[in-house]
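Report on the following structure.
The complex appears here minus one protein chain, its other protein chains still in place.
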């Protein structure tokens, strides 16, 4: 490491520095490491920069080791973890980049802006790779809606996601949402974005070429979000949250839309050496990461940065999290042209420094040096921890629950009512109220709209496409993080398979409590292990992801929530069936086998107010075979509709198919199970498929061929769902229970009185 | 037949309109909001999106783009102009069409396929018989059409109400527009019928792979009209 | 720098969806004493010393307000 060219004038005493370090969230040993790296007492600017870059949020210091368990390679992988987003090849020279990220803590303070800027951030990660964002998904968790605060958070977050995504013209095509007490003090807002690019346009954020310019493009820099990375995302939530309000950031989707167009044009014209986005830790992270990846240095002058506010200190400029800013490296020869493109789109573009060969990150205010650090030490020398883990005691207690001993409905009347109660459960009912607030069609690519198992997006002009789904049942993960994480993967893959997609790769967003608590870290480690094993079994790599720790309030951690975002490849989008029952007379085949698995079920929660037992078991080989059969049949053009069976069990899955198709069905659920188990058990690896009668035999052969259990269980038709010997419920009742619930829960607003209207 | 699709900063449906037009076998190209030359275009499209972020008021800033003066001239000469969603809002702000579009009554953005009844109008962009029902998606936060009573009267008398929100059977409930629009109005045109503004997105209902094709009629109608004039 | 303040309000008779919704919400929250609620814009403009009110009026007529649905009022803020 070459010696500092100029040492910054000290502005912190040896006594004060360690104190500031602690305030900024650095541990004493971490501070010592900073001093060691620098060989002197850090300046204020340097201390801020290290405290953010070495925060959990930026450095993954607690999770890094565990994440090495994930498989990252596969036949389609063009870019694995480590860049702003992962990229896979999807054929015909096309590739897709995708990633999921959390914005939990900002959203808990200001749901609209928190969720909106979360979308803005993940979108920037995508076009930074040279990809045009073509679809987003959102994965949400709140407390129960009887609490006004939760309704406020839910409404605000959905409005924010729509407000931002709709404006920039990226369709929000899917997602998931759960309402559970465990999230009351700490909602989860995870956003996933998918971008499309030509393989040859794949861009990486690697700075190069000493003498090249560092160009800041987009919005001005203000004091917003200062310290956001460490203060907001890496500390537990408690009453102190109130004081952290000033660091809320307001998103500007219009500026982002211009950034997308300008940056893609800049890359298209080959005007950039490198491109990076300003996310957590602002200029500090984007520039230090670019520099260290390229093994070069940078020299930045904060006075050159367009500032939104008077009298900002150098450290404020360096760590500000003002939104909608991008950093590019440009050769002197291309500077003119780069400015021109930005100007055309009405964007500011300013040279704020240059690339050097010193390997150092030099920060100056005019000609005064205020920071001089090894660039790589900021980005890569953060400590890596090996946290202690301990299996939580609550597990045995929860597993001990004797579900058989509970009172279960047996007669037709109560079984029917139970089905309606489950359909109207906030965790099962239609999410139409959400996705109708999202533009899910812009770009004309959405072939399967929200409301089915997975969204299908056409790619290019032909029939090729991708299917995407985001899934995680936190209750299963609470009861068994290993199996729960595997089920998150299995369900995402099953959803995609039901849309005719072959799983290609996943991204993830691992939401957990405080990793410094051994019990919490154990659940994290188990979940990662489970997810890694599931990925291996399916030969599906993890190409990107995000870890969000410290999701606790008043010492209470959320359910472990390792959300999986899976993208699959669809050869012919016109064959994607969707889940709606189509024509009277179509034959209903139930693929897979139902066991007595009510542990962690929605039935147990809604009917008995219990979260306990063991989650459903998962046989990865059976799961794979079931999905293969469904895919084979879809490819063969046999499948009229396909819907996987998840929360609420087979009865709910069948009801959803009826409601979606506006037609009834007559089904016989065979087996020795008691009715309530046959109807509501959440056994995995099950899919409801409908076919024309003439195709049933071929389909049966496919099942036999793969030794997949199946049952020809009934036919589509009529205006009620009849479960032979169990219950019969009229279609209108099913629809009302399923369709109206969410809106009613959020706001039973009366319609606007006539006299209040114009004219 | 060549459509000129104007691109304002923040437009986000321009590519969809061009795709739809070309899918239907017509020519279509982009017109940058800073340009002032519309020669060579048979019809002008102001596409959907969020021009200038829809900040201040939808369409308020876009209206001052250099290209708009030319659009006004083009329309005055009888040239066909269609404003879709944000484009409709821009046409109202530019006073090429009457009224204004307020926040949806429920204050929620709405993305949904709706039924629309074709009214008996002078609009050159429609050749479907009055009373026909088309299914087309809407996608907006400010589609709540409003105008004062005199204007409404003149719209009715002048056959300038082009589309109304209705149910599957074509029945219109004047107070039941999804966005609260006055008289369930979804689209209006100018006196001469060449300037047409509507909230629904016909370009989203053209390609069978992604759903219905009812939107094709609007492109077809104006193309037929232009071809006829060309003789 | 001089400062002008511009108040933009809906014309009477124009339905104001946010205002109406806020009114309903307040009543639902137990503030039954609330009658009409109207939500307009409150715009502060910092302009070069000596900028005339007529200039500001022109800005309002052209851009800041929509005469079809809105009225506006201009005030010179005390510097």
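Should a chain be cited, it is by its letter among A, B and C, assigned in written order, with residues numbered from 1 in that chain.
We take it that contacts are C-beta pairs under 8 Å (C-beta built on N, C-alpha and C of every residue); 3 or more make two chains touch, one makes a residue touch a chain.
Small disclaimer: the values here were computed from a predicted structure and weren't measured.
The chain not shown here is in contact, across the full complex, with A, B, C.
Looking at A:254, A:433, A:550 or A:710, the residue that reaches the missing chain in the full complex is A:254.
When the whole complex is considered, the residue among A:20, A:67 or A:109 that touches the unshown chain is A:109. Interface with the hidden chain, as seen from chain A, comprises residues 109-110, 113, 219, 222-224, 245-246, 248-252, 254-255, 308-309, 322-323, 346. Panel shows chain C; residues 1, 7-9, 19, 22, 25-26, 29, 31, 33-48, 51, 55, 59, 62-64 of it touch the chain omitted from the view.
Even with one chain removed from view, chain B keeps its contact list with that chain: residues 52-53, 55-56, 61, 64.
The working rule: only the chains that are shown with their structure count from here on.
One finds 36 Å separating the Cα centroids of chain A and chain B. Chain geometry summary: the mean Cα position of chain A and that of chain C are 40 Å apart.
Centroid to centroid, with C-alpha atoms defining each point, chain B and chain C lie 29 Å apart. Within chain A, the positions touching two or more other chains are listed as 749, 752, 757-758. For chain C, the set of residues that touch two or more other chains comprises 13-15, 17, 21.
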